[in-house]
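These notes concern the structure reproduced below.
Presenting subunit A:
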Amino acid sequence: MQGIGVVERGTTRRRLMAGAAAVAGAALAPGSGRAQAPGTVKVGLLVPLSGIYARFGQLMRMGAEIGVRHINEQGGVPSLGGAKLDLHLFDAGDSTEKAKNAAQRMVADHPDLVACSGAYLSSFTLSATEVTERAELPMLTLSYSDLITTRGFRYVFQTSARAGDQAKVTLPIMLDLAEKATGKRPATVAILTDNTASSLSFVQPIREGSAGFGVKIVMDETFTPPLSDATQLIQKVRSSRPEMLIMPITVISDVKLLIEKMNEFGLGRGRVPTIGSGIAMAQSDLLQNIRPAQMEGFITVVGNWDAKGQDKIIEEFKAATGEPWMGQNGIATYGDMWIMRDALEKAGKSDRRAVAEALRTIDITEGAALYYPGRRVKFDANGLRETAGPVVVQWQNNKPLTVYPQDSAMAEITWLKR
Partner candidate 1 sequence: MLEIEELHAGYGGTPVLKGVSLRVGQGEFVAVVGPNGAGKTTLFKAISGTVATRSGRIRFQGTDLAAVPASRRAHLGIAHVPEGRQLFPSLTVMENLEMGASTEAGRRDWARNLDRVLAWFPILAERRSQLAGTLSGGQQQMVAVARGLASSPHLLMLDEPSMGLAPAVAEFIFERLAEIHREAGLTILLVEQRVAEALESADRGYVLEAGRIALEGTHAELRRDDRVRQAYLGM
Partner candidate 2 sequence: MLQLEGFLQALNAGLLLGAHYGLMCVGLSLIFGVMRVINFAHGDFMMVGMYAAFHIFTLLGLGALLGEGAGPYVAALLAAPVLFVLGYLAQRFLVSRVTGTRVGNLEGEGHYAQLILTLGLSLILQSGGQILFGSVPVSVPSELSSEAWELEFAGGALVVFVNQARAWGAVVAVAIVTLLVLLITRSRTGKSLRAAADNVQAALYMGIDVDRAHRLTFGLGVAITAVAGGLLASSYPFTPYVGLEFVIIMYAGVVLGGLGSTVGAFWGGLLIGVIQQCSALLLPTQLQNTAIFAVFLLVVFLRPQGLLGRVSERT
């Protein structure tokens, strides 16, 4: 990127022990020698940059870097004399322990950080916020887990709707839509979910309240990702003949196996209307792994997505990264940078406690708010964004397009008739 991402420096040198000689070459990283300019404010991004989740972290990094560039180009933080944001990256690695270590490193080595964003996986966010909470460093996150804002923490701010809430909002909309398209309200639903925390929270209200939604659950299967074969799961879908399938999946390889198997069994492309949760079913990585035509009609519910009115940013993101669309990870961290800027602007000083206080009281429908569904940034007492609702994305013409909420929608939702 443009060298906005500044790696940690300073104290790390002392820690270099046995590995020093071997890695001396790599140590000459770009930007590592740069002194902090007087008019800058340090913000952090703690995401997995290595290990099995690195891909997601990379996308989040791209979004944040563009966000910071835009903010700085547009005058930084006016109330701080136009101070520029200075983004620092921290690698959360591939385990909760590494994520926690990185968070500890972040707060210990950078006492002047005012806010941070992260940490992709909800378990990483959970362990990282244990650190940031104690350090009184505000942390913005898009993790869906219900646990994040139910622990009584005061320095964590969840920008997306919790998975359970997403399902509660989405399901009736889907049922209405089906009724409108087919003339018949779906009465049977099948649930096929992996057993990650966010998927389980998504299906929980449906399992518990199916009667309230007026549907009957005809199949309910939970599997441990990653699958090695989807045959018998899809066979169960096939034999239970649901009118709608709820299928929250988090791992790309499972998406491929399940979707291809549905197509193989003649259930794909809307034959069994399928609603997922999370970004795995709409990620650009799918293009490398599955024919987009096979995705046609699939719907997934996410926390944030490319929305109407963001074309310029999206185009820039696409040009800078070569990605075909921006997606939740890019847009969310982009927006997080703007929330940080707006909170700094409100706080009027470069201090983490002041920023946290500003976040607790912020209520805007402009600026950063434009990058979030609901178009408003206001956090409740637990740190959950009040108007955060689900964003519904549907594959249409080989692309996942936002179809809900209305003010963000880039296309009309369609319900393929059986």
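Selection rule: all candidates are chains of the complex that A comes from, given by their letters.
For this structure, a couple of remarks:
Just so it is clear, a contact is a pair of C-beta atoms (placed from the backbone, for glycine too) under 8 Å apart; a residue touches a chain by one contact, two chains touch by 3 or more; residues count from 1.
All values derive from a computational prediction rather than experimental measurement.
Comparing candidates 1 or 2 against subunit A, the one that touches it in this complex is 2. Residues 50-52, 54-55, 58, 94, 195, 221-224, 226, 228-229, 231-233, 235-236, 239, 252-253, 256-257, 259-261, 263-265, 268, 285, 288-289, 294 of subunit A touch candidate 2 in their complex.
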